[in-house]
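Encoded as structure tokens, here's the structure I'll be asking about.
In this view, the complex is presented without one of its protein chains, the others remaining in place.
Which chain is which? They are A, B and C, in the order written, and residues in each are numbered from 1.
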Amino acid sequence: MLETPVIVLNVKTYEEATGPKVFEIAQLMEKISKEMDASMAISVQATDIKSCAERFSIPVFAQHIDPIKPGSHTGWTLPEAIKSAGAVGTLINHSEHRLILADIDVCIKRAKELNLDHIVCSNNVETSKAIAALSPNFVAVEPPELIGGDISVTTADPDIVSNSVKVVKGISKNVKVLCGAGVKNGKDVSKALELGADGVLLASGIVKAKDKETVIADLAKGL
Amino acid sequence: MLETPVIVLNVKTYEEATGPKVFEIAQLMEKISKEMDASMAISVQATDIKSCAERFSIPVFAQHIDPIKPGSHTGWTLPEAIKSAGAVGTLINHSEHRLILADIDVCIKRAKELNLDHIVCSNNVETSKAIAALSPNFVAVEPPELIGGDISVTTADPDIVSNSVKVVKGISKNVKVLCGAGVKNGKDVSKALELGADGVLLASGIVKAKDKETVIADLAKGL
Amino acid sequence: MLETPVIVLNVKTYEEATGPKVFEIAQLMEKISKEMDASMAISVQATDIKSCAERFSIPVFAQHIDPIKPGSHTGWTLPEAIKSAGAVGTLINHSEHRLILADIDVCIKRAKELNLDHIVCSNNVETSKAIAALSPNFVAVEPPELIGGDISVTTADPDIVSNSVKVVKGISKNVKVLCGAGVKNGKDVSKALELGADGVLLASGIVKAKDKETVIADLAKGL
Partner (left out) sequence: MLETPVIVLNVKTYEEATGPKVFEIAQLMEKISKEMDASMAISVQATDIKSCAERFSIPVFAQHIDPIKPGSHTGWTLPEAIKSAGAVGTLINHSEHRLILADIDVCIKRAKELNLDHIVCSNNVETSKAIAALSPNFVAVEPPELIGGDISVTTADPDIVSNSVKVVKGISKNVKVLCGAGVKNGKDVSKALELGADGVLLASGIVKAKDKETVIADLAKGL
């Protein structure tokens, strides 16, 4: 399982992180991760999992799996396929890729069967608790209205983080909690940890940064 | 664009075609394609596009694209991503991965922007005509009730093929027509061409065959 | 079938048109329809079909049907149910309620089986043509970006109307064409007819109007 505290980068389908362009970002993360002994993971598009996993030592995650077994599922994302490509984990139920509840349950079970780490996204305290009831590795709470914005969830709504930690740990001590939305610097990261989170999930904060190296190093300082 | 007449293999998310296992199938298709001068393409899972495109000379297709541009679309399939990985085309609206009409229109437009070949699947004569109205490269008619079955669409329902050809060509001579469902041997292929189709789309007929080489060679004879 | 030219009001799920509140609007339409000999229809929420159909002589439409037959489909909208409640027709594939292509085809066939009028919504010229290929009674073209706005489609994008008329009639003379989005007054209606449309589909233009009677009468003058 991911070492915590951890910084997880979701590169989404940003142009700056499609195909070989993602290598620059992954390389910086790998470098800073080693230099600063900081736990970091990168979640890339399905098409880029294999080339990233072959090139870099940081954990590579998928951005999504579908609730399926091998068979007739043209164009869907098979958990076995992302594992075979080299992913060690996956996001599930990201705010931009919601699943029905019964399918979240199946995805978590499939991830466990294949020993894939899995970060299941929630949008508020109630859904954090509901997801914790399904016993995933990680719950990542991200208020949708703050995603991609300028203010970190840890500043804009610290209670959603601390209360998610409280309800999730109330269900099970084994479930770790990340938080995300608007996270941009080391102060946001250290605030997340103060609030009880085991790390952060972020995207544009790194991918859209002009000086990515400085931003990643600053984030790592917050751990 | 794909040379026609053509045999397009969709390997779905079958276990026998996930990760490196798909190489055996792609290699056989490449070999027979050369030996028999037969036009063939393979549609693989997103995670396997890059490694197949690097290894094999036959055209590699994605199984799906989403109606999106680069941006915040975690876990969806960006057309630019499959192109960057080496795909020269994609299936759209496969029977196992249906899209809303407005999104089929967007996917076709996005594929054209990126010079990606695109095979848009229909389920009957009416939807073949509707898709032709959107001016794709290819329409592939596949009656869902025959998919994965033992009887070829060309035997079970030849009229759906000839009538799809008729209505599609009535809309535009530039749109090519494939047919699929239950296609298993060279006779099915030659019958498809007799009915006016420009090729076939198949899956289990090859992937689940014990002697894949013999089956692929027999299919190629039908061209 | 609806007499054309026609004004079709979709009351959506607006608070001002939920439950008995919709009666005031339906009554005004009925009154003005009679006084001015103008063809008008009202498309109401499923829960309000029966009470509207019992009270008013203007045609009552559903806002949606699902592609189903009687059976195990908890909470979906059965075509037989809206007919039994008194609807004489339905919208299909409204911009706020998109369907996959194969399901649009099923909905049109189910509507025809039950002699229900059906207005199938499109979002541009290409999808207008695709829908026409499925032989519905009506295609209603509504550019999503203009829906609910202040400028009528007939002013903002007259070509989308005239070109939709052209491509639809090119497929079949029997398919009638409505247009919608931002339609607010009699001038917009008369412009729609000039552009070749057989009527208009509108929503907020009436439902959100302060003086509904004046607005409806003005719209009717445009016919």
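One rule holds for everything that comes next: contacts are C-beta pairs under 8 Å (C-beta built on N, C-alpha and C of every residue); 3 or more make two chains touch, one makes a residue touch a chain.
None of these values were measured; they are calculated from a predicted model.
Enquirer: Which chains here touch the chain that is missing from view?
Expert: The chain that is not shown is in contact with A, C.
Enquirer: Looking at A:Ala26, A:Ala132, A:Leu146 or A:Leu195, which makes contact with the chain not pictured?
Expert: From the options A:Ala26, A:Ala132, A:Leu146 or A:Leu195, the contact with the absent chain belongs to A:Ala132.
Enquirer: From the listed residues A:Leu2, A:Leu99, A:Leu116 or A:Ala140, report the one that touches the chain absent from this view.
Expert: Touches the omitted chain: A:Leu99.
Enquirer: Among the options A:Thr18, A:Gln63 or A:Asn123, which residue touches the chain absent from this view?
Expert: That would be A:Asn123, which touches the missing chain.
Enquirer: For the chain that got dropped from the picture, name the residues of subunit C it touches.
Expert: 10, 12-15, 18-20, 45-51, 62-64, 68, 70-78, 80-82, 84-85, 91, 94-97, 147-148, 203-204
Enquirer: Considering the whole complex rather than only what is displayed, give the residues of subunit A touching the chain that is not shown.
Expert: On the subunit A side, contact with the omitted chain comes from 93, 98-105, 122-124, 126-127, 129-135, 167, 171.
The rule is simple: only the chains that are shown with their structure count from here on.
Enquirer: For the two copies subunit A and subunit B, what rotation in degrees overlays their C-alpha atoms? Round to the nearest 5.
Expert: Roughly 180 degrees of rotation.
Enquirer: Distance from the CA centroid of subunit B to that of subunit C, rounded to the nearest Å?
Expert: Comparing mean C-alpha positions, subunit C is 37 Å from subunit B.
Enquirer: Could you put a whole-Å number on the gap between the CA centroids of subunit A and subunit C?
Expert: 44
Enquirer: What are the residues of subunit C that contact at least two other chains?
Expert: none
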